[in-house]
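Yeah, one chain of the complex is gone here, protein chain that is, but the others are all in their spots.
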Amino acid sequence: MFGINMAESGGEFVSPGPNSFDFSEVPLFHLGGLAVTKPMVQLVLGALVVFVFFYAAFRRATLVPGRLQFAGESAYGMVRNSIGRDIIGSHDFIKFVPYLVTLFFFILINNAFASIPAIQFPTFSRASMAYALAGLSWVIYNAVGIKKHGLLGYLKLQSVPSGVSPFMYPLLVPLEFFSNILVRPVTLALRLFANMFAGHLLLILFSTGGLFLLEYGGVGYVAGPLAWVLAIAISFLELLVQFLQAYVFTLLNAMYISGALADEH
Amino acid sequence: MDGTLNGSLNMVGYGLAAIGPGIGIGLIFAAYISGVARQPEAQGRLQSIAILGFALAEALAIIGIALAFVLS
Partner (left out) sequence: MQNLIFLAEGTEPTEGGHAPENPLGFVPVEFALSLVVFGLLLFLIWKFVAPRFEQTFAERTQAIEGGIAAAESKQAEADAKLAELEKQLADARHEAARIREEAREQGAQIVAEMRETAQAESTRIVEHGKAQIEAERQQAVTSLRAEVGSLATGLAGRIVGESLEDEARQSRVVERFLADLEAQTVGADNGTTPGSVN
């Protein structure tokens, strides 16, 4: 489509692609031989924002909360109660709450960077960063399960389905092991990455495409603004997706932990 | 009009592969919604099950996009 337009006008529309996410050629600055790129800075910034927010909210925690403390408590309490307590269960959710809260808000703010002006890049569209979080959660839920059930007990819990005749085991055990131990971290990481990547790609496409159409003229005077209107609509959709992905990532972590802690499968 | 249409055939494949999980996710949430409509008090239990089913179904789409990028 754009190729056809481009061929007629002689102008060059560079469609956004994986290159739009590659900052290795344009580092912001160098730190001891290490090229520091924009996503890296965002990652640190996101962590700072999360910590400063919660620290400020709870620095002078009072019985009757102020405005900031109320916001902090609502945010913390939402993850604590609706994800931690409801999924893991009130017996031993409390020690996972800091992890879940950190995870949720760290992902949320880094996703939200895609929509914050002047930053406008979702940190986790860099797959390696999502790999790190998924890897960490893989370590945590397996460690929790092994600590509770022992290595063999945990492997049995995760890979031997109950209520199935033993004749089905040769088929089901590898499948369960594959899906519960191997695939989970991969899907966790890639779900987050792919959603952020695709959403950002869409936004780039619609905004640069709209600009190109305006410059192209003719039918572009109608199509360009239309593309920008669509870009705005997609931005709102992205806000929803950003929240949803952070929520799903955290929720799945809680479910994996709760599954690893379960007594009977 | 000698326009070009370029891109990766992998992505076409991925688009086809995403149909299945898309339908699956749709079915999961349709069942979830009708379940909650019938029994609003069961929402808490249904929600976690629905999200788990959604994650499992979406895993297929995610494996698809991984393969689309990785395979050459």
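Letters are used for the chains, namely A and B, taken in the order the chains are written, and counting of residues starts over at 1 for each.
As a convention for this text, a contact is a pair of C-beta atoms (placed from the backbone, for glycine too) under 8 Å apart; a residue touches a chain by one contact, two chains touch by 3 or more.
Please read these numbers as outputs of a predicted model, since none were measured by experiment.
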*Who touches the missing chain here, A:88, A:101, A:213 or A:231?*
A:101
*Please pick, from A:28, A:44, A:182 or A:222, the residue that touches the omitted chain in the full complex.*
A:44
_Contact residue for the chain not shown (choose from A:129, A:157, A:203 or A:254)_ = A:129
*When the complex is taken as a whole, what residues of subunit A touch the one chain not shown?*
14, 17-19, 21-22, 24-25, 34, 39-40, 43-44, 47, 50-51, 54-55, 58, 61-63, 65, 72-73, 76-77, 80, 94, 97-99, 101-103, 106, 125-133, 135-136, 190, 193, 197
*For subunit B, which residues touch the unseen chain?*
2-10, 66, 69-70, 72
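Operating definition for what follows: only the chains that are shown with their structure count from here on.
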*How many Å are there between the centre of subunit A and the centre of subunit B, using C-alpha atoms for each centre?*
16
*Where on subunit B is subunit A touching in the complex?*
1-6, 44, 48, 51-52, 54-56, 58-59, 62-63, 65-66
*Once bound in the complex, which stretches of subunit A touch subunit B?*
3-8, 86-87, 179, 183, 186-187, 190-191, 194, 248, 251-252, 255
